[in-house]
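Dumping the structure here so I can ask a few things about it.
Heads up, one of the protein chains got dropped from this complex, but the rest are sitting where they should.
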Amino acid sequence: MNDLIIINMLVLGGTALAAAMILYFVSKKFAVRTDEMVIRIAESLPQANCGACGKAGCADFATACARADEPTFANLYCPVGGQAVMQKIASLKGFAATDKPATVAVLRCQGTCRNAPAKIVYDAVSSCRIANRISSGESGCPDGCLHLGDCVKACKFGALSLDQTTGMPVVNAAKCVSCGACVKICPRGLFEIRPQSPAGGMVYVACRNRQKGAVARKNCSAACIACQKCTKINDLIKVEDNLSYIPPTVDAREFGAELRDSCPTGAIIYKERVRG
Amino acid sequence: MLKISANPHMQTARNTGSIMLDVVIALMPAAVAAVLFFGIDALRVILTSVAGCVLFEYLACRYWLKTANTTRDFSAVITGLLLAYNLPSSMPCWMILIGAFMAIIVAKICFGGLGKNIFNPALVGRVFLFISFPVQMTVWPKPYFLQWTSPDGQTGATTLNIIKNIDVSSEYPMYSPADIPNLLDMFLGNIGGCIGEISTLALLIGLVYLLWRRVISWHIPFYYVATVFALTSILYMTTGDFKFQPLFHLLSGGLMLGAFFMATDYTTSPMTVKGQIIFAIGCGLLTVIIRAFSAYPEGVSFAILIMNALVPLIDKFAVQRYYGERK
Partner (left out) sequence: MVKKYTFPMGGIHPDKHKITSACPITAAALPEVVTIPVKQHIGAPAKIMVAKGDKVKVGTLIADADGIVSADVHSSVSGEVVKVEDIPGASGYGEKMISIKTEGDEWEPSIDRSPEIIRDINLTPEEIVTKIREGGIVGMGGAGYPTPIKTALPADKKVDVLIVNGIECEPFLTADERLMIEKAEQIIMGARVINRALGIQNAVIAVDENKPEAVEKLTALSKLYVGVNVKVCKTKYPQGGERQLINAITGRELPSGKLPVDIGCIVQNVGTVFAVYEAVLKNKPLFERVVTVSGNCCRHPGNYLARIGTPISSLIEQSGGLSDDVEKIVIGGPMMGNTIVNTAAPVTKLTSGILLLGGDEFRKHEASSCIRCGKCAVVCPAGLRPFAIRQAVCFNDPAETLRRLHAGDCIECGCCAYTCPANIPLLDYCKIAKQEIRKK
């Protein structure tokens, strides 16, 4: 009887010891080395893993931050977490965080069902990427919104919704984190992650059509017809390929209202405040 | 106004509904056989089961999933038929409805409805009934050819039951080899068993129809049956035991029903031919193991359900050869 107990103890104890040793060596040999700093940075990240920072995900971004020296760190930015998170990471690293102006995604098209009426019926899978491939779209504008909402599906933050009456995606600025997913998915490059202009506010040309004025106008009543009127208000504004572009450096508070009123087709949008 | 759309601009007239209807048609000979041998009771079982399944599907689509109504594509009818075919003719109606509930609601709708279920709904319903009501599920009314109702209410055993319980070494065996029905009866369906599985002939007619209409390919039925045949032959030859006689195993129990109609269910079988072959061989192997070594006489339902669980894995690895890839 005693023998049995002793044998049992020996066998079980031996097995346990062997297993423990194997575990010990395996954990030593195959240990994944993680920097303490990486873990702490990762903890302060939003963990959306959206890739907006240009890295493969939050863990990758944290590693990059941990390895970065001060100048390279200035190039790293988490648009989702924004300034608050970057400040936190900077303080962990002992750096000073650089200031970035608030940005938001804007849709540079006003090809609503009314402005750009359909001349043909789109009858295929509901995907802008397919629609863009097979034709210029229902309205005929080769650069306009296709109203199929690939961007809405791509937005992980619920900041985009499709307006049923206009057919256009609408950016909810309060929810937009400027991750750039919509910019990447839109086959016509209609979205722009736009910083607000130096004194706040935003003014931009909501059109991407590069056709000649008359043709563009035929497709959409709110198209930029390259009339050059806006260029006369501020010389930073340039018209190229029949399309005007207002750089974010143009002060929206100062010129916004004037620009908006000057545009004969109403292609210029002026917002006094970016959020809310 | 003209339309723009992506190619192709043509599509076959064949859609989900027409394919499912073909399966229903292919199942009809077995229904006829069931009514011929079990009379009005078989009809009662079939109608209750189909009505239950369609009703549950309709209610679930309407009030729960809130998706397009999928009752019109006949998939619930198939589930209902298959569930009925897996029940004895004496099954009470309320139990059949419980089975239909398990099949449609638990096995199908809970997974997201048509096309998303992992397990064959009819088999889930059957196995649930089998476990919950073992007595009712193992009472086998004797077949009484061309008589509308059972003349004497006699019950018997299935062939597989008989085979399983023949014990030559025992002094008072439950059954002797003389109790085994002859092969012709087994082929035509004049034996005890679930209402849809008895007549191999009727099921074969259904299979030919499915193959002719190209609803299924021959791979799963062939490899399933062939595996069972091969394995039982090996067992028969090595042990010489009467209960492994391969022909009995082919012609009795739910093998043909399972191999032709349940293992070939699109949703719960692998999508590539390679995967289907692996799946069918797995089903055959498990069927023989369960029939030969477990306490249950029949193993087709369990075999198919177990292999159903492996389908996602098979689908992941059983990849066909890409064009241009070295052979």
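Order as written gives the chain letters A and B; numbering starts at 1 within each chain.
FYI, contacts are C-beta pairs under 8 Å (C-beta built on N, C-alpha and C of every residue); 3 or more make two chains touch, one makes a residue touch a chain.
This structure is a prediction, so every number in the text was calculated from the model and none was measured.
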Quiz item: Which of A:N49, A:Q87 or A:S136 sits in contact with the chain that's absent?
Solution: A:S136
Quiz item: Of the residues in chain A, which ones touch the absent chain?
Solution: 119-120, 123-125, 127, 129-130, 133-137, 140, 142, 154, 211, 215
Self-check item: Contact footprint on chain B, counting only the chain that is left out
Solution: 2-16, 18-19, 68, 70, 73, 75, 113-116, 217, 266-273, 276, 319-326
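Basically, only the chains that are shown with their structure count from here on.
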Practice problem: Just give me the whole-number Å value for how far the CA centre of chain A lies from that of chain B. | Solution: 52
Exercise. Could you please specify the touching residues of chain A with respect to chain B in the complex?
Key: 118-125, 130, 133-135, 138
Self-check item: Touching residues (chain side chain B, partner chain A) in the complex
Solution: 1-6
